[in-house]
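Heads up, one of the protein chains got dropped from this complex, but the rest are sitting where they should.
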């Protein structure tokens, strides 16, 4: 365990990779531009210099190949961590992920495990041009056999990535791009709950905001504003989409009786749909109003100058909260 | 409009392709084995013989290439209909579908339309080995810019495919494999409602079963059994997942106050989650119980000898109906 | 040119103009300037394995006709390729088979009954891949090729002498994964032999719809990988060419691409109807080039295979077939609990719930 220090999420991720590679020499990192450049977001900065080109290396430009090679390396005793440069550039690897990464353990009745981490910088808010801001978590969360996690804090970025790397199963690790430069004081490695556990980021009694990744800071901001208006909002950070922490989420929603799910991805047939469906099923008689969703629209991700109209914001979250059929309104 | 006749869903699909190709010479059909062989399910039987190898042709074995070439042909005035041989073999084309087929019209502000139909035989129940029984509709339904439809009747197979081919937008056309050989009397081309419209397949007053594609006959069977047990179940066939017919579905659920969604795909972050979420949101105060789901489990599709444990069946549907908090139980 | 570095000599990478052949279709030796005929001993061992391979294929097809196997994509007529792919490997090496390569798996030492579990419908893979270093058979075409590269690359990083034999068909060479795998292997000089069984059809699609290349082996040069083509019904030539490629890879010289010219003499699977897309004359010409008869004639002519030996081999093959019939007649149903047991190392809470539901249903069925 480390001393508390102030660092960005990007730095915490770099440290997680570094520490994992130092601890276990079967951990290898590869992808496009992850070598000398350190990745387009510099998450792999310094790894090639420290561990050599055999442990952190650039590959040809071919995402299916990258994931496919990771499958083979994992079959032969390595723990590959691969980077997809941006969300939409993971799509070429979709068949490898769905038909192999997700299925190998099951196919071989547990004999071949694939401890692979696929890191995907995702979501918007950074002014990226087309194909650089997709929220693609639903595709993976719907696919049995994968773990899907996404940090919203610096401490979680470190802790969840370390856990993902030691996991015996493949993990799709979604990194919220716009939080890369968020700063926080954290004692890396300390007290991070395991994959599969949600966290209550703020207590509240009137309604529960359920968020993950890039929308957690937004939910907290909305709760701040709501507090000024006299409404007490609880904020749950899912941290792990698969496995899903039914217990924590349902306890939270039962305690308030009202909930809003906040996610950047398009809403239709998404993770947010699942949250509404399963929480409603489990908490139906506790609910004073249907669980609302504030999500990205069902449109292709917009160009930079229009993305603010697409992304959930504080007003939209508070409008949704206002819609939760309060007796006094 | 044609005379009523008795035919299988497979035959109806072949007729739809044939009639569309005869009517509009910009319609071309291509894919793997769709030429002289007529496709592994014989849906394109006779088309090469009738229209020549320029209109219905075999391609090299490359699904991304097939869809990518379809994009270009559509850009240049054709109406390509392509066949993915099986559900899981559409995954290599995922990037082309998500990043181009779904986005071209929006990208070009309506200047480049892509009237493409991607036919995907899907779902299980035919004893297929691994990768031959996936229900992959969620991946596409979650992707803005695509229409996603699936017939459950012979008349719809013909009517929806004809509509898909004349649609100005790309349509993912899911063909339920196990219904290919289902027979029915139908007057092809008559009275098929447009894409975007659900159909009430059976009236009922106690609860609503919401199904699509391969689970519609199952829902009807369950309703038959329930009727014998004195419970009156309504059956809605979605027909179109995108656009979704909120009106018909919500009217139905409001009329009964209880609902079960029945789908083959794994439930997590799926179309069935969406149905529960949106219908609950719109019908909350009409619901006597939370909407239940009977879906495939969150596991890779099982091998032939175990698929019956995975697939929704009458008992599971009726168990779910029993769970809908009836006053008398 | 001042600023262009030629990273490898293109001529060196091109395949022979004609497929390498060491034994003629009539069973006579053919001299070759590069490749030598394997020893009589090696050829006899290969012939023995080929006899078994043929019997495995034909027994499996018979089991399909009897309804005891759901489907079988036979490699009947391609057994020389199947046997050579397995026999040039050491125990340290890996074999990556497709759905059509059951005979190669058996030639590597797998129990045919385990190798048929996929096609029997019990489970997706019936053997432990680590036991004989045989990967699960892959259905999504060409997707196994990058896996093969990954296994080999990991071995190299670990300093192990492993070579990986990665199989695919002519159709699979059109997939993007074929391209990406060969390119990776070339860039990292990974010890993989990519072995394409060009049986001239991908289900119904003939080679001419799959490629316009002079040969599939000509794809090698575009990656900086040497390509070679070989008569796929000549087991001697296959052993020589594949053996050389494996030893070259083991020596650190990187990957190689080998194309075997052969033919799918039977239907794609029992569900197929080849009369729709090819005529009997074409098939007949290839039946006449049968690999088993060719090597048999060669060995007999040279007294390397006696009548007794041949009878003994047939007997061994009979035993294998009998064991297959016995093994596949067991009707034990797989346990439904299996569905949930290996999706993850530890089932998620969601899966535990779902498993409990099925267990409950089953107990109610048993009770009720």
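Per-chain numbering from 1; labels A, B and C assigned in written order.
We adopt the following convention: a contact is a pair of C-beta atoms (placed from the backbone, for glycine too) under 8 Å apart; a residue touches a chain by one contact, two chains touch by 3 or more.
Quick caveat, the model's predicted, so the values are computed rather than measured.
Novice: Pick out which of B:125, B:145 or B:176 touches the chain that's been left out of the picture.
Specialist: Going through B:125, B:145 or B:176 one by one, B:145 is the residue touching the chain not shown.
Novice: Which of B:22, B:49 or B:112 sits in contact with the chain that's absent?
Specialist: B:112
Novice: Consider the whole complex, including the chain that is not shown, and state which of C:47, C:72, C:223 or C:298 touches that chain.
Specialist: Answering carefully, the residue with contact to the hidden chain is C:223.
Novice: Touching the missing chain, which residues of chain C?
Specialist: So the residues of chain C touching the unseen chain are 1-4, 6-10, 13-14, 18-19, 21, 25, 174-180, 183, 186-187, 189, 208-215, 218-225, 229, 231, 254, 261, 285-286, 289.
Novice: Considering the whole complex rather than only what is displayed, give the residues of chain A touching the chain that is not shown.
Specialist: Here the touching residues of chain A are 32-33, 35-38, 40, 58-62, 64-65, 88-89, 91-92, 127, 129-132, 268, 297-300, 302-306, 309-310, 315-316.
Novice: Kindly note down the residues of chain B that lie in touch with the hidden chain.
Specialist: Touch set of chain B with respect to the missing chain: 28, 54, 59-60, 62, 64-65, 67-78, 80, 92, 95-96, 99-100, 103-113, 144-145, 147, 168-169, 196, 242-244, 246-247.
FYI, only the chains that are shown with their structure count from here on.
Novice: Quick check: more C-beta contact pairs in B-C or A-C?
Specialist: A-C
Novice: In angstrom, rounded to a whole number, how far apart do the mean CA points of chain A and chain B lie?
Specialist: 31
Novice: Quick one: chain A and chain C, Cα centre-to-centre, how many Å?
Specialist: Spacing between the chain centres: roughly 40 Å.
Novice: Provide the list of chain B residues touching at least two other chains, using ranges where the numbers run on.
Specialist: Within chain B, the residues that touch at least two other chains are 64, 88, 91-92, 130-131, 268, 297-300.
Novice: At least two partner chains per residue is the criterion; list those residues in chain C.
Specialist: 123-124, 140, 176-177, 338, 343, 348, 350
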